[in-house]
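Take a look at this one; I'll ask things after.
Here the complex is missing a single protein chain, while all its other protein chains stay put.
So that you can tell them apart, the chains are marked A, B and C in the order they are listed, and the count of residues begins at 1 in each.
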């Protein structure tokens, strides 16, 4: 029973930390220092820095360009990246379609797509959600009908993150409308420059243009861009959800957020006294930090288990649930600490301190954390059924 | 728009307060001063004091011996009684079967039962719940089959409060097993001395013998002891639930409980400083008190509405729900303030201060508040359906 | 005790409802957020014509002889569709300051045009580091030959970017935090020595940071006693707080109604999502918080003019607490129950989420009011 990292792991953490310090471009570093939000260009800039170092895809096998790290090293790396305030890379190529192609894709697909994902030369987005499907993802309506060696795609996707900048999109579409809804879905790789693809950005409540609605109107997709077998798309999409479950708790992000709360509390005063020395606020921060510590420990347990090659235990199922709650509570408290400054919204620099500049936007947008990727209600349904074995009828 | 009481109401409050001070027997007063729990004999002792004054049944019409007060005076009286720490009277005769008999009973029933309820000469208990029914009260199994001018009762009731001391019990029993479950139920008045009635007390988690299981084995009940029409019992029982909804919030009780928390905090010290001066505990008490204030205001709104003869508004439906939550939180916090003293359980006097003596017992038993009389889950189902109009299918 | 509305009040509420529906439904917020001012003088003038700016003031101040309770009824309705016009800043803060402490001349000159909807007002009191305490004022008002010279910085002045006149709280003596030594001064924001910087806010109802650098005020611009306005300022901030509670109760009702509607209409997994018990109970919890907030907002309004200022503080803090907790809960759950579209800018529920955060923060957040409440003398008076 041992919750320490090995000397080698500790040295690795140090190496990662120092490398991030030295490798992060100056303008990104300045923004990271005040916990700024990054735009797509800045994210891709950082992607390329990591790619050059060979660290952009920690969980990819070495044969495809991964660094060959074990679960613990991947965790340490991810935590250090999160703690540094660096831009979060887009997961759609690296964490989602990339691994899917490795597992189920053809050789052509592997050669055509993986190197460009790695290099950041092609940006991917995700075509899963539809306006009328929501949490009931499998009820999707986008259709793909075969026409010789092509499929013809029609339908509408939403929540396609940064589709306005994306080169490719992976799409779940219905290829067989006559079977049970999960059974007739296929997985396509679609060029965003294809005729008939239109992506229109929309704003979130955080006022950020991170998402698009994306329409497919008679889009011709070569059959070789169908991944794996036809009608197996749902299975593939589900397999994807199982990847890297030890990272979904985002403890690094929340650790950084709590540090950010403390820093804001330290720069905020009440009658000359820092809020960090205010017993009421300090206790609120402490309670939240202890809540995070309990999640961190659950995450360690899941990680140690993964490192030893075990199947995820029950502790893993709570990581997303509690992790997103804590992320939201961090921003609730950050706003509370900011007091009247929390009212300000996208003003020029100087109105409120730089570190507080992006908080209100994220406070709004982080509501999505408990909604996307299986809402917390869905997560609870799953735990109730699969882990607790509670009856459904 | 006026939330003040009239001078007459204020004078009435003063009169009630002074009368309670002077009329409460010395031993009861001593116990009330330290918020002691009262046993059945003490409750009945106090019942008789109130009866002599003519104040035992505030909500009964004058013709049956009530004092002829309006809704506000009844509320003031109830609040003063609760604030005084006096024993809470048994509701089964006064608040439940009494009003039911007045509304639906025969002249014989009125003459036979009401005076003795008023005088405290006959104690009543309630035969509603059954071991296998729970929140699904209408699925009760106790049966009553007609046999000439008698009914033969068979079955088992539980949660029959103080049945071991009761002279009479009112019982819901199934008289028609062939119809929808709510439709075949009748309402009986049963002499506890009848052959075949057995009451066996059981302890609550608070270690108090307040409840019994009560068995009916071929108990012969004269037909004239059936209230109203046969098979209408469910309707009557439901009508009963509507009575005096402005009192269910128990704001007087919770106000007294918060005062009790403060008093215990004042007599509890940490390194020489009273916990009442400890910012952490004081803030916890303040939050709970503000929560109660919001309920008090909802109660006032319901009361003013009742006083003006309006049907209860939506604010009334939340009184029981939030009222029981607050009652429980009062005892949670009281225990927390007591610290290690909260561990002690039924020791001889002197081990912990007198005011803390009964807290742990109630802390356990008050869990029932959100379970009995329609669990809070049932209350939420009702609000969801009847007030919010959310769909059931 | 009687919380029934009089016939006049019922009519008032209905009129406001109708006005909001036609003149300022919630969609209007979207247009207004592209307007620098955040609201329009035309709509403000209409509100003035309807007499709604007069209800809270006594007749000798040009009002209708009602009270803040009536203003609360209006605010609750305005809150339902998030009407952005500066009602709180002009009526509960700036206007009330002039009505309470102004001379007949000042009332005539500065209050009357606001009551008619021709001008709007603001109260500039908040300063950086004051953390909601109205007496934490460092801005100085120094005596000059014919009046005062004001120097200092005010932050987050509601409607400060658009007001025709500012009521400025400044210190004539004493230390930051003292109740004594505070004066109120009527200042023209266009006067020399006054710099107004508009600050855009999350709810598009903008505010201003205002710098005073030796701004001159004449004797006629001094509101009441130049060193005795501390208690009045405390009262005014409570008026503002109570007003946020009334508006917040309206916003909560609207957010609840919108969520209820969504649960009844949205289908997933082949059924209305409103049939899911977990969501039903969440919606019930929202309903409970909303009903409680309606009541405490009313309580705060009624108690504003209680002869005992601690009774006022007690009621206002309890109401503000209920708004901060309950409004926060309703805003968060409304978003969550709307699912994905709840976090898109195009859906209105996000506007309520934003406004509820701001209402919960203005004039004292949860922590501030807990502390104020627990330190009121009544909190321990009957313990012994």
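Just so we're on the same page, a contact is a pair of C-beta atoms (placed from the backbone, for glycine too) under 8 Å apart; a residue touches a chain by one contact, two chains touch by 3 or more.
Owing to the predicted nature of the structure, the values given are computational and were not obtained by experimental measurement.
Peer 1: If you put the missing chain back into the full complex, which of the shown chains would it touch?
Peer 2: Every shown chain touched by the left-out chain: A, B, C.
Peer 1: Any idea which of A:247, A:303 or A:368 touches the chain not displayed?
Peer 2: Selected residue, touching the omitted chain: A:303.
Peer 1: Using the touch definition up top, pick the residue from B:179, B:343 or B:386 that touches the left-out chain.
Peer 2: B:343
Peer 1: Quick one: which of B:11, B:41, B:308 or B:351 touches the chain that's been left out?
Peer 2: Hidden-chain contact among the options goes to B:351.
Peer 1: With respect to the chain omitted from the figure, which of B:106, B:235 or B:364 is a touching residue?
Peer 2: The missing chain is touched by B:364.
Peer 1: So which of A:5, A:19, A:215 or A:372 would be touching the chain we can't see?
Peer 2: Missing-chain contact among the listed residues: A:5.
Peer 1: List the residues of chain A that touch the chain left out of this view.
Peer 2: So the residues of chain A touching the missing chain come out as 1-5, 72, 259, 262-263, 266, 276, 282-283, 285-287, 289-290, 293-295, 297-298, 300-301, 303-305, 307-308, 310, 314-315, 318, 321-322, 377, 380-381, 383-384, 387-393.
Peer 1: Can you list, in ascending order, the chain B residues touching the missing chain?
Peer 2: 129, 133-136, 139, 158-159, 202-207, 211, 269-272, 275, 280-281, 284, 328, 332, 335-336, 339-340, 342-347, 351, 360, 363-365, 367-368, 370-372, 375-377, 380
Peer 1: Could I get the residues of chain C that touch the absent chain, sorted low to high?
Peer 2: These residues touch the chain not displayed: 276-278, 280-281.
Everything that follows uses one rule, which is that only the chains that are shown with their structure count from here on.
Peer 1: Using CA atom means as chain centres, which chain is nearest the centre of all the protein shown?
Peer 2: The chain sitting closest to the overall C-alpha centre is C.
Peer 1: When the centre of a chain is set as the mean of its C-alpha atoms, what distance in Å lies between chain A and chain B?
Peer 2: Here the centre of chain B sits 53 Å away from the centre of chain A.
Peer 1: Where in chain B do residues touch at least two different other chains?
Peer 2: Answer for chain B, listing residues that touch two or more other chains: 283.
Peer 1: Multi-chain contacts only, two chains or more: what residues does chain C have there?
Peer 2: Within chain C, the residues that touch at least two other chains are 370-371.
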